[in-house]
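One structure is given below, represented as structure tokens, and several questions about it will come after.
A single protein chain has been omitted; all remaining protein chains appear in their positions.
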Amino acid sequence: MKSIINYLKEVICGVWSLLKGMAVTGKYFFSPGQIVTQKYPNNRKSLVMMERFKGEVIMPHNEKNEHKCTGCGICEINCPNGSIEVISKMITTDDGKKKKAIDKHIYRLGMCTFCALCVKNCPSDALAFGQEFEHAVFNRALLIKVLNKPGSQLMKGVE
Amino acid sequence: MEEEVKQTGINEQEEYIINMGPQHPSTHGVLRLVLSLKGEVVKNVEPHLGYIHRGIEKMCESITYQQIIHLTDRMDYLSAHINNEAVCLNVEKALEVEIPDRIKIIRTIMSELTRIQSHQLFWASFGMDLGGLTCFFYGLRDREKVLDIFEETCGSRMIVSYNCPGGLMYDIHPNFQKRVKEFLKYFRKKLPEYDQLLTGNVIFRERTVGIGKLSLEDAISYGVTGPSGRASGFSCDVRKHEPYSAYDRVRFNEILFTEGDTFHRYFARIQEMKESMNIIDQLIDNIPEGPYAVKMKPVIKLPEGEYFQRVETARGELGVYIISDGNKNPVRVKFRSPNFVNLGVLNHIARDFKIADLVAIGGSLDMIIPDIDR
Amino acid sequence: MNEGKVFSLYDFTALTKWIDTGLHHAMSPFWAVITELLIIGVLILIFYALIGLFLVYAERKVCAFMQNRLGPNRVGPFGLFQTIADLLKLLFVELVPIKNADKFLFNLAPFIVIIASFMAIAAIPFAKGLHAIDLNIGVFYVMAVSAMGVIGILLAGWSSNNKYSLIGAMRSGAQIVSYELSVGLALITVVILAGSMQLSVIVEAQRDGWFIFKGHIPAFIAFILFLISSTAETNRGPFDLAEAESELTAGYHTEYSGIKFAFFFLAEFMNMFIVASIAATVFLGGWMPLHFGAWAAGFNHVMDFIPPFIWYIVKTFFVIWLMMWFKWTFPRLRIDQLLTLEWKYLLPFNLVNVLVMAFIVLMGWHF
Partner (left out) sequence: MNKTELVIFVKSLSQECEVKEGRQFAEATVPASSLHSLAVQLREKEVCSFDFLVSITGVDYGQDLGAVYHLRSTKHGHMMVLKVRTNDRENPHFDSVTDIWKSADFLEREVYDLLGIKFTNHPDLRRLFLDNSWGFPLRKDYVDDINIVTK
């Protein structure tokens, strides 16, 4: 007799535990307000990334097309996987002195691991992280970017 | 070089051999298990690794200590922050740098958040392994809240790279404390649902209780650490035994069970989430003011010698062993990754159970394949 | 005979009679029967496709809502055309040829599965006078025919020359053989109450109250048991061991692609529909409106205005929703636990239940 009672108890406890689980899913079924899906490409306009989001490395330019990069190459040394290459040239400044300046700051997005060492170690804060995250392209060569804009100059007062 | 390929029992005639993986839904990545079956019963499991081997240890030999950090993210990507911390602690210990309290406490909070999100994903994928797909979405839904906190402070969601030798990359975001408190409040409400949906469920219990038992002796001998080891009663919590960062100033329990079966490996993780929330509770209001990083030399050279540091990741004990010859690059870096060692026990505990149990056992070991292969 | 030419939504007998006599007037009896068969075949085919498409959509929406998601929402309003897009994809996708597969059996298997579910539909009464054939052993027929699908599953698993498939098929065989018992016994409980196996008679007997209310607790228990065992019989979660995607990748249909896979997929959903309509017919009164006793005459009258076909569909979809609810809540069982559940729990409960029901009917205690 005791075994039968135990058997029935087992069944009832089992069914009860199943019902508890069903209560959870049932509750969510009837509360569509809790849906968390984001309709991604449609909400592009309202989508705000976090301010520190590491989307890609960029070189901010001001409105006069000036950047802060002196071409020192510290970012290149710090990059663990060689995604940055700084090509510098010698220029003559207005007062006749020869000076090293940046020719091309090449950034290979396809190799970047977003470790933030370049941005953190830049002595003149020339690099920053951009919020852009839709990087998909059909040609891998398009992922090699030149960060300094054509014709851009070193910002005054940055050494 | 001549190879000694030994013939194992796997190729005997009467056995039914199945390749589980490298592309299989329940191996969580590119793990390949060669099973020999007798009917549904698993007679032998032989893991074949290397599908995602990237040679991180070799790469570490040619880069600087700051640069190693971002590689450790890619080992166990679910405890990325804790992996970072292991290398940083080791380097700081070698250089004998005193770390301010603020950094220690922030690191501890971030580590525990990492642990929570890792266990959330474990819960999600374990439910999915057992066939309850809904768990997967609930787990990911709640994990998203932690990832948002990470994104706000570290800039990335999973592979955070937030530590650097001497401190942190940036200061915490002004919203950090508020967000963490919101999350704790939110998750305390959601955790009972996990229990209702899975822990108490009679089907789940039938599937897990008594399956894949690992005794204490075997757990120690096989070196199974983390929640999987603690479910067998192996007191292996590095946070308790060798407190690092701020673990010596918080009160928390080491979750220990003696059963050592699949259910208790699962349950240990559920309990650990609660403990982690308690730890964060104790620290979140007590972050002292101060710098977020100690000024370090731009080129770090460790003094000649050998350094070993253990930390407790979400899956077990991660050991970082650095041999330095005084240069800016290490001579040898070894990561004693918890998953790699835990995988060794799979054949021992999954033998003589059914395929469905193997999936459950494998799921309960919470394997992350990039951590096994490195 | 033409007096009853009132095509009402409430009684299809007149319509079907009218078509029948019209055809017999126009042609010889042989061709009349052939034409009727064709009409029925085409109608069922269309119905089958529509219901299949809708069920796939419904499953995805229901599970999405249970999982805090939106589900399909891109193709058409609320993603309504998603399944049509899926169907088109399945039609055009390449059929992957399998080396060393038993070609004939491999191609035959999906047809067996789908034909089995086709045949079962024939006996289901959708509304008064709206069924293909009213067999006097309707319950028996549906059970027998729907169990035939397992042959297709076994063939599929065997012939695809894949170890996962074979394990899946063998599991499915063991599963259906044992769960057929529970399904049968649960239905017999009601057959005792109704005193007939003819589905139309069973429905008619529920005019003044559905069996689930009329039959006291035994009928309710039988309903639950039927739900559980029929979910198992249709290979749906938590009993989807035959395809167990986390263990056997996709079980018996691992190697199938394109339209052949679509057949399995469709058959699974149609089996669910058939089982749900049997449950609705036998336990929930089929197309009968919700009636209480004579004390609620006004209410009963209002309920009569809702067409029987709507009643039938609503009840069926309610049962389907219950089955989806199971599937998206519970983890999967293991094969030995599945058999334990059947032999140790469902079968004893069923036997006792049949006994109690027989006793109740004998004593005349039912309403």
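Which chain is which? They are A, B and C, in the order written, and residues in each are numbered from 1.
Basically, contacts are C-beta pairs under 8 Å (C-beta built on N, C-alpha and C of every residue); 3 or more make two chains touch, one makes a residue touch a chain.
Since the structure is predicted, the reported quantities are computational estimates derived from the model, not experimental observations.
Remark: the absent chain touches shown chains B in the intact complex.
Residue B:C236 is the one among B:I149, B:C236 or B:M367 that touches the chain missing from this view. Only one of B:L49, B:V97, B:L256 or B:V294 touches the absent chain when the whole complex is considered: B:L49.
Within the whole complex, the absent chain has one touching residue among B:R102, B:R141, B:R239 or B:R310, and that is B:R310.
For the options B:G223, B:G260 or B:G363, the residue in contact with the chain missing from this view is B:G223. Taking the whole complex into account, subunit B touches the unshown chain at residues 1, 3-6, 8, 49-50, 53, 55, 57-58, 62, 218, 220-223, 234-236, 241, 305-308, 310, 317, 319, 321, 323, 331-332, 334, 336, 340-341, 343-345, 348, 373.
One rule holds in what follows: only the chains that are shown with their structure count from here on.
Of all chains, the one whose mean C-alpha position sits at the greatest distance from that of subunit C is A. Among the chains, the centre nearest to the mean of all shown protein C-alpha atoms is found for B.
One simple way to say how far apart two chains are is to compare their mean CA positions; for subunit A and subunit C this gives 51 Å. Work out the mean CA point of subunit A and of subunit B, and you get 24 Å between them.
With centres taken as mean Cα positions, subunit C sits 46 Å from subunit B. Contact with two or more other chains is made by residues 66-69, 328-330 of subunit C. Counting only residues that touch two or more partner chains, subunit A has 18, 21, 24-25, 36. Per the touch definition, subunit A reaches subunit B in the complex via residues 13-15, 17-18, 20-21, 23-25, 36, 50-54, 78, 80, 113-117, 120-121, 129. Within the complex, the subunit A residues that touch subunit C are 11, 18, 21-22, 24-26, 28-29, 32, 34-37, 39.
The touching residues of subunit C, when paired with subunit A in their complex, are 62, 65-70, 73, 325-326, 328-330, 345, 349.
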